[in-house]
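Please read the structure below before turning to the comments.
The complex appears here minus one protein chain, its other protein chains still in place.
As written, the chain order gives the labels A, B and C, with residue 1 at the start of each chain.
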Amino acid sequence: MATSARDTLEVSYDEFCGALAAKDLQPLWTQAARLMPPEPIPRTLPWLWKWSTVLPLARRAGDLITIERGGERRVLALANPGLGGLPYTSSTLWGAYQYLGAHESAPAHRHTPSALRFVVEGTGVWTTVDGDACDMSPGDLVLTPSWTWHDHSNPTDAPMVWFDGLDLPLAAALEAVFFEPYPELMQAVRTDHNESERINGGRAIRPLGEPANPRHSPLFIHRYRGTDEALRDLLRARGGPVASIEFVNPSNGASAMPTLGCEMHRLVPGERTRARRRVGSAIHVVFRGAGFTVVNGERFDWERGDVFVVPSWAAVEHEAAEPADLFAVTDRPVLEALHLYREEALDLPQEIVRTFAAK
Amino acid sequence: MATSARDTLEVSYDEFCGALAAKDLQPLWTQAARLMPPEPIPRTLPWLWKWSTVLPLARRAGDLITIERGGERRVLALANPGLGGLPYTSSTLWGAYQYLGAHESAPAHRHTPSALRFVVEGTGVWTTVDGDACDMSPGDLVLTPSWTWHDHSNPTDAPMVWFDGLDLPLAAALEAVFFEPYPELMQAVRTDHNESERINGGRAIRPLGEPANPRHSPLFIHRYRGTDEALRDLLRARGGPVASIEFVNPSNGASAMPTLGCEMHRLVPGERTRARRRVGSAIHVVFRGAGFTVVNGERFDWERGDVFVVPSWAAVEHEAAEPADLFAVTDRPVLEALHLYREEALDLPQEIVRTFAAK
Amino acid sequence: MATSARDTLEVSYDEFCGALAAKDLQPLWTQAARLMPPEPIPRTLPWLWKWSTVLPLARRAGDLITIERGGERRVLALANPGLGGLPYTSSTLWGAYQYLGAHESAPAHRHTPSALRFVVEGTGVWTTVDGDACDMSPGDLVLTPSWTWHDHSNPTDAPMVWFDGLDLPLAAALEAVFFEPYPELMQAVRTDHNESERINGGRAIRPLGEPANPRHSPLFIHRYRGTDEALRDLLRARGGPVASIEFVNPSNGASAMPTLGCEMHRLVPGERTRARRRVGSAIHVVFRGAGFTVVNGERFDWERGDVFVVPSWAAVEHEAAEPADLFAVTDRPVLEALHLYREEALDLPQEIVRTFAAK
Partner (left out) sequence: MATSARDTLEVSYDEFCGALAAKDLQPLWTQAARLMPPEPIPRTLPWLWKWSTVLPLARRAGDLITIERGGERRVLALANPGLGGLPYTSSTLWGAYQYLGAHESAPAHRHTPSALRFVVEGTGVWTTVDGDACDMSPGDLVLTPSWTWHDHSNPTDAPMVWFDGLDLPLAAALEAVFFEPYPELMQAVRTDHNESERINGGRAIRPLGEPANPRHSPLFIHRYRGTDEALRDLLRARGGPVASIEFVNPSNGASAMPTLGCEMHRLVPGERTRARRRVGSAIHVVFRGAGFTVVNGERFDWERGDVFVVPSWAAVEHEAAEPADLFAVTDRPVLEALHLYREEALDLPQEIVRTFAAK
């Protein structure tokens, strides 16, 4: 083809692309490979936040910031650097540390994003969910399912910091976020705390006549004591290197919330878990112990209170240096409900090519 | 119409009916009202068996009968007099007391009818279900779901008697009964007893990766301790006159077995429950306390260990004289699965017109 | 053992059995093998009723019997000789031929047993289901699901006879039969007949906003034209010797009714189907063609309009002499819902050891 002819063609093609853009059209053929890659190319980066870094900042926020209507919560969001400045920890999950001062309360509201609270340390605070005060202690998991009223109360003399997990990035991507403040600052609380636990937390028991498929799980709190027993028994019966449990909705055995999977993993020191990768992301909170995790060849060292995130389809191995419990919140129920979940085990351990330098 | 004409017609009609019978046909119009009554007309009679009567007979059976292949179990079936000599307690349920002597075993087998064992007294015996030895103590409920291998072992110096509940009449009506002896006399038992309880009996916890819809419940035993706590908490939160719980399959929240509903009811002394009637029958085992039940106007007095059966659509009220726990096995899951379940509360208490004279 | 000792023992044992009977107890060990056989021992006998026999009797019933309240229907039940005089075709299924004279109506009522009507010949009659008149033509299947109001109207100059299938034996065994006459003799009928067909009979289409899990199928009639096309296409795509379809509830893909499976089987002449056995019974209505069926070694010859029943776990093979369509009503949905269904193919064809002599 002669140069002039090619030029004509190119001008013509450029003109054509301009014409498309002017009409709010885009060609697929120039970006097909990027839009439809052979495997997921997550924007989420594997990342880690140190408890020793976050805690002082949370305390300083306690000094500087007052909790009130509008701001609602004193929360430090773990913002993944891969997500372009959004306050999201992965493309679907929000992870954060929340600080509640001594004798403080965080006002009551509800929202369509589902949320959970996981307690790393401290006690004496309660989260009230639809009128039921759930007392919070280390290792406990508190659920505030979609559109349930919730507030937090700290009647003690010490501040408390806990981990918040939400599906906010997903709900936002679905353009499905609704929010409503409670008419009063705080909900009235029934005298007997922890009713959901007492009524619905029994072992494979349901109050007769309760609906089999309620709008959300009837159980708002999962106690560490039960988690600990389950992990110990599972490890004894099935062996290591890891025992993994999922928290479920006792009324139907489904995941605790439709958009958030809640898991706890107990690692046997000195044994590396088999490398696996899964569609969907997971935020891990180190509840106990110390060790490291390899994500796509990068080593993340962690200890108690640290949080790290694993992106979709990243190869993952864990190894504890001392007995360790990792709490994880994931988007797996979403991927399963939409028939998009996959996972696979890798044949070989990953080679560690670098170590993450936590800030 | 003249007599002769009517006679002719009648002869003709009788001849016709004879002709039908000869061809294996039957007219509906003569029996429509009986076949399709306005409300269920159960053949099952409300009935009661006394522990004080059954126990000596069970012991005597222990002296007279050896357990072996073929006979399989030393079981006294509670035979409802309304069922024409069948060894069934209701039209769908089999209730019985089983006696296992000191240092005796009952051989391993499996069958498509589902079964449960409810312990009234004694301890030290275990039922092995698919290799998992489930230790039995008072108030415990042991499941041997359809087609699971099971046998019973009594290593103690004392005999033990417990209640057996099966769906055998239903499975027989469905012509769906299969039976298979285990190749050995007894199953091999894993060293750690009660594995199903340890692994699957957690509070709203599932081992990660377990199937969400297994062939049957992964939990073979429900302990009285948990039942007791659940009833106490429910009574405290919701008030009396009765607290009722259902035992469920923790993997999906469905009834513990697809054909047998398992319930426990705690009665507050001195308060009469509201009269209700339900489609489907229920066998009650008195685990604790004493009181009476009114069924269609007939009073049944009961105490610990007694068993009574309530037919379909019979009006029922309970009243305890002292704190009482009633275990119940029902066919409700069947009626619900087939969309045939109904229940209703009656406006008024029943008038007691007679008292059942137990044998 | 000396004679006298044995006598003593036997007397003692007999006395003991008497003592049990007096207290409404029965020993299991004497009847265990009969109660729990290795495989189902159905009471239902394989049996066949000839159209050429039934039809004249149905007509004679038309002369002799008036349809009115109380008798409700002019129905000849196919009474299985194995069931001890009950008007049931199998242990769970009722099959019958119903006769409706020219210009006659059968009054409106509803009942918890589910029913279906399958048309062998005739046209112009309609069955009204919850106010929707469903016009009936050969090969059509009309559903009257549990607790729907229904009546039959024949405005034509000719009588009509069709097949009725019900789950009455099952509902009776479950003591769950309710019946209610309609306040009027007949329901008011909407001007446009066949509304359920027009609105819900579309091809994989649902009116937007309709409930996804209605109380019963929203479709009351399945037309033979659609059945015929489906069988033809299936045979063409998958080959013979048989094409089998099931009629389903279009709102959820489940069986047309929760307690009755409705099937149609098209047989290729001259090819024997593979011997199979299934838990549960099936009544077959010969809609088209002629041939024979082998059940547990017995040959049943059939032609258009004949009805035959196959008991649970009986080995079955079909062979048509000319293109044949067999409609079948089964209890399979019940067995599947209760997790009691099994089926297996046999390795070899059955040897035919005798031929059934139809009356």
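The working rule: contacts are C-beta pairs under 8 Å (C-beta built on N, C-alpha and C of every residue); 3 or more make two chains touch, one makes a residue touch a chain.
Given the structure is predicted, the values throughout are model-derived calculations rather than measurements.
Peer 1: Please identify which of the visible chains the hidden chain touches across the whole complex.
Peer 2: Per the contact definition above, the missing chain touches A, C.
Peer 1: Specify the residue from the set C:63, C:157, C:192 or C:347 that touches the hidden chain.
Peer 2: Missing-chain contact among the listed residues: C:192.
Peer 1: Out of C:105, C:137, C:156 or C:244, which is the one that touches the chain we can't see?
Peer 2: C:244
Peer 1: Of the listed residues A:119, A:248 or A:334, which contacts the missing chain in the full complex?
Peer 2: A:334
Peer 1: Can you work out which residue in C:53, C:112, C:227 or C:259 touches the chain that's missing from view?
Peer 2: C:227
Peer 1: Identify the residues of chain C touching the omitted chain, counting contacts across the whole complex.
Peer 2: Counting only chain C, the missing chain is touched by 192, 195, 198-209, 212, 217, 219, 222-223, 226-227, 229-230, 233-234, 236-238, 243-254, 256, 263.
Peer 1: Take the complete complex as the reference. Which residues in chain A touch the chain that isn't displayed?
Peer 2: Per the touch rule, chain A residues meeting the hidden chain are 12-13, 16, 19-20, 22-33, 35-44, 47, 49, 53-54, 57, 60-61, 64-65, 67, 70-81, 87, 91-92, 96, 111-113, 146, 168, 170-180, 215-216, 258-259, 279-281, 311-313, 331, 334-335, 337-340, 342, 359.
We adopt the following convention: only the chains that are shown with their structure count from here on.
Peer 1: What's the overlap between the neighbours of chain A and those of chain C?
Peer 2: Both chain A and chain C are touched by B, going by the contact rule given at the top.
Peer 1: By mean C-alpha coordinates, which chain is most distant from chain C?
Peer 2: Following the centroid criterion, the farthest chain would be A.
Peer 1: Go ahead and note the Å separation of the Cα centroids belonging to chain A and chain C.
Peer 2: A distance of 53 Å separates the two centres.
Peer 1: From the mean C-alpha coordinate of chain B to that of chain C, what's the distance rounded to whole Å?
Peer 2: 29
Peer 1: Could you give the separation in Å between the centres of chain A and chain B, each centre being the mean of its C-alpha atoms?
Peer 2: Chain centres of chain A and chain B, defined by C-alpha means, are spaced 45 Å apart.
Peer 1: Where in chain C do residues touch two or more other chains at once?
Peer 2: Residues of chain C touching two or more partner chains: there are none.
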